Structures are given as structure tokens and as C-alpha cells.
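Structure provided below as C-alpha cells; questions to follow.
Shown here: the complex without one of its protein chains, the others still in place.
So, subunit A:
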Amino acid sequence: MKEIVTIQVGDFANYIFSHFWNFQDELLGLAQEPDGDPIYKNMPLDMDVLYRAGETQEGIATYCPRLISVGLQGSLGTLSTLDSLYNSIPSPDTSEIITWSGDVSKHISEPRKKNLFLQSLDEEWQGKSTSIGNDAVEGRGDAQIQIQDKDRVECLENGVQYWTDFSKVQYHPRSLFELHGSWTDIQKFDNYGIGKDVLSEGSQVEEMSERLRFFVEECDRIQGIQFIVDDSGGFSSVAATYLEDVADEYPNTPVLLYAARSPSSYSNIVSKKESISKCLHDAISFSRLSSLCKLMVPIGLPSLSKSKFSSVLHVEDQKLFHSSAVYAASIHSLSIPFRLGMLGPAASSSNAIGAINVGEAVQMLSSHASQNMVCTLNVAMPAPSSIDEQLKGSILRSLHSLTPEIQEDAEDFRAVETMIVHGTLYSRGHRASVSQVEDSICASYEHEPQKPLFSHLTVALCPLPIPLPFPSIFKSHVGRDGELLPGSTQSEQPKGSLDINSVPMAARLRSSNAIIPYIQRRLASIQRSGLQRGTSSAELLQKWGFGREEIEEMGEDLSRKIMSFNPHSEMSTDSD
């Protein structure tokens, strides 16, 4: 069990994974650096899990993410769907047209301008292919490069419009898929029904499933599909259709689904009609998506700047570039156990422990007592040092939820969790060893009032590297290696990739009754408006293509989900 295929659907999902792939690219780069940090060189992560090796027609070897990204037409910014890795961008010269001997008319849209960061990437790429061995020149120009990096970071801070604007990864041409909704208003791409409309056009569903088949066919032993969807709008029905296809074609491949929401999706409710539409959308979307995957993790707080993360992070909520970075870092941490090579569950190593594959993780979290398959995500970014005697348990206490609408202080003795801690520092400049971290976490659980029923721990030495196009979201008391510096003032400029090399991370997926309010709210929407006859909401559901019976079934399914948290759920409540 090895390969993971990633599917990302929707704009915010693409933002998050743009950061995610930047982390991977950074790790690949750091591992290759001749005199780099041994922590990256001896990295236990098997990159082949997420990447595929390929070859262009000209015989040039390539190494690209095993990925399908779905977005609306025009959401790729300056990136062409035909990436330059496999195709040279064809010249728009009319003499190149060989299929028509008659007249030609040329229509050129205004070229989108690449920002400073992308320009420098292009230069670097071209430089690599033309000249090798100009180290001396580079050395002298160091001061100059420093300034340029600052400019590049600044241009990203102020001007990210597309998720491709800050991506330093080269994608496979089959990875980027644009949905053609010829005459749909993109501003209105905000509900379940409209996604269906767009998909009905042409053979887009077939094309999407063909792309997936291309990547799956290459896999010798696929371990699972990591699927992320921006479920706040029409993309949730696009994802549902895609997931249906996955369930049909690859029934035994587990799907781990992240349902992500951007902060902006929580605002702008003006009229009552819109709010009804939104509630119904949330309910339908959750019901459909959760029925089509093995494990679902809702992520996306209405505001990160007003959350508990604000003590260490300075996130500007209106910038997708900012908030997506936090989620990306968390998902990177969650993906670590799936990539820890072929270590058995009991094997230990000095670099990492706790390998587990997607199927096992899904199985573990979803098949215990409550059968709950909707998990909450808690993250500590950066994770504090937990080795110190006085700071015992600080990692656990610094974990904050990235899942919205949950009951924070829920007590659940049947909770099951998987926790990942990586890159933890012992003291300034020294990494804690794997066994030290393990012991400390185990010890801190001893003192916790609520212990989960079962906890799986993954520890790795390697921290989260901060690549250049990472936003400046750290407060000034975060140090170069992600340590918390004592006594800094809060008012200083936020720090970004130029000041911070890496941060230690801790992330935890937990299946517990904390999620009940999240499901309850959706159930209530269905019961309140979905099941009334002749109302505007019933009309809306009909427009989206749902019959009354389907809605009733969804309602029953959701109430079953909630009921299963009750330890005495065998008692039937059918009688009411």
C-alpha cells in the first residue's frame, strides 16, 4: 500500500493545496541540498507516495504531484492548462495552422501578467537549463538576491489573485482541469444546484474520471485518495459527482475527505432567501459528501484572526493566501504518517515512529464504538516544546480546533484519535528525539482529565519547512526555528518566510462527540425547511433536483449519525 492520489476541487481547496505542494517541493529541495540540514537529508518521508515519476516525449524525466485540480474556467491565472513542462507554449502564429487553408482571424485576450515571484521562477527555470556552474556569480550577488526575495515576498503579500500566483510547483498537464460553465455567472456559483448545471454540460464528468484513471492506472498499490473540496458553493456537487464515480470505479480505495471553507464564505448573507439557500446548501452538501467518503474532516473557521491561534499567528482573514496556509500546514502534518516508508506499526526508528496508511487511519477513526466518520482537526502551529518538565502537556493544551461549529469542551470517553507531532524542539536549536517526544506525550496524557479511548501517535523529526512563497503570518515572538521567544512585544511586524526557516507542528484528528453541533445544525436545516411542502425552500430543493423522499432519507441518515453518539442508542426512537 503506497500511492496516494490527491484531488482538489474548488478555489479555496486549490489555495490550500497550492501551499501544501509548496511544502513538498521545499522538502524535496532541502533533501537534495549538498550541505543541507541532515534532518531533511535523512527525512523518512517517502515522496513517491504523493509524486509520480514521468517522462516527456522528448525523454526528459519529470517528477510531478499525483494530482487532479478542478477549478472554474479562468481560475488558473497565468498558468496554462498545458504546462510548459510537457509542452512548449505554442506560438500564436497563424502560419502554424495546418488544418485550414482559408482565412484566419486571430483573437487575443490580454495576456495576464506574471507577478515578481513567478517571473523569478521562470528565470530560474530557464537559467537551470542554459547555464550550470555559475556559483561564483551567485555568491557575489547574494546581497542583491536578498533584496529581491524581500520584493517577491512583498508582491505576494499584496497581490495574490489566483492560487497559481504563489505556486512554485510544476504540474502534470493532466492535473489541471477547468470546468466550463459557459454562461454561468461565477459570482453565483454558490449553491448545490448550480454545480449540477455546470457539470451537465458536455462530457466534463467523463473527462474528470478519465484523468483520475490515468493516475490510478500507474499505481501499483494505491493506499487511498486524499480529496479536498471547497464545499461552500457549487463545487460540493461537483465533488459529490466525482466521489460517486470514485466509489463506482474504485470501491475498495479509501477516501479521506477534507471539506474546507474559506473565511469569506461565512459573510455576506443579505436576504432571508439567501440564508435559507445557504442553510439548505450546507445540509445537502454535508449529507451527500459524507455518504460518499470513508472519513470526512470539516475545516475552515469563520475567522482565524479572532480564534485562539491569534496568540501566535497574525492572519488576515480577507486574504485567502493567508488562511489557506494554516490549513495547508495542518494537512501536511496529517499526511506524514501515510508516507513513513514501509515501517511496520510496531517498528521504531530514530527518525520517526507511527507509520499508518490511509485505510488503517480511516478504519481506526471511523469504526469504533460510535461509528462516527466526521472528525475534528486540532492543530498547534507552531507546536511548543513539551519536553520541559514545567511545560508538560503544553502541546495538548496548545492544540486548537480548525473545525468550525463544534463543542469545544465536549466530554467523550469513547473518543478515538490520531496525533502527529513533528519537528519538536528540545531547547533552542536542538530537536527533541523521537522517544523523548513520545514519552512526553504519553506522560502528559496521564495528567489529562479526559483521556481518549484510543490514541495513535506519529512522531517525526522533520519540522514543517517554510518556503519563500509562504505568507507572513507569524507573530514577532516566533523564532527562526519556530520556537517561542520570551518577552517580545506584540506590536511588531509579522514574520514570514525570510525570518523563519521551519516550524514544529502538532496535529490531531479526533472522532468524538464534539462534532454533534455541526451535524445537528445541518439536520435542523433539513427538518425545518427541507421537509415543508410548498415553501420556497421546497421549491429550491426541487430546482436542485432533489425529491422529497431523498430529503427525508438524508434527514434520517443525519439523525442516525447523531443518535449513534448516544451510548444507549440501541433504544429505538421510532415511536415518535
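The working rule: a contact is a pair of C-beta atoms (placed from the backbone, for glycine too) under 8 Å apart; a residue touches a chain by one contact, two chains touch by 3 or more; residues count from 1.
FYI, contacts and distances are computed from a predicted model.
> Given the options "EIPR1-like beta-propeller domain-containing protein", "T-complex protein 1 subunit zeta 1", "Translation machinery-associated protein 22" or "Diphthamide biosynthesis protein 3", which would UniProt use as the protein name of the unshown chain?
Record says "T-complex protein 1 subunit zeta 1".
> Of the listed residues A:363, A:436, A:476 or A:520, which contacts the missing chain in the full complex?
Touches the omitted chain: A:363.
> Given that one chain is not shown, which residue among A:35, A:217, A:409 or A:549 touches it?
A:217
> If you put the missing chain back, which residues of subunit A would it touch?
1, 54-59, 62, 74, 76-82, 87, 89-90, 92, 94, 96-112, 180, 182-183, 210, 213-214, 216-217, 219-222, 249, 252, 344-346, 356-357, 359-360, 363-364, 367, 456
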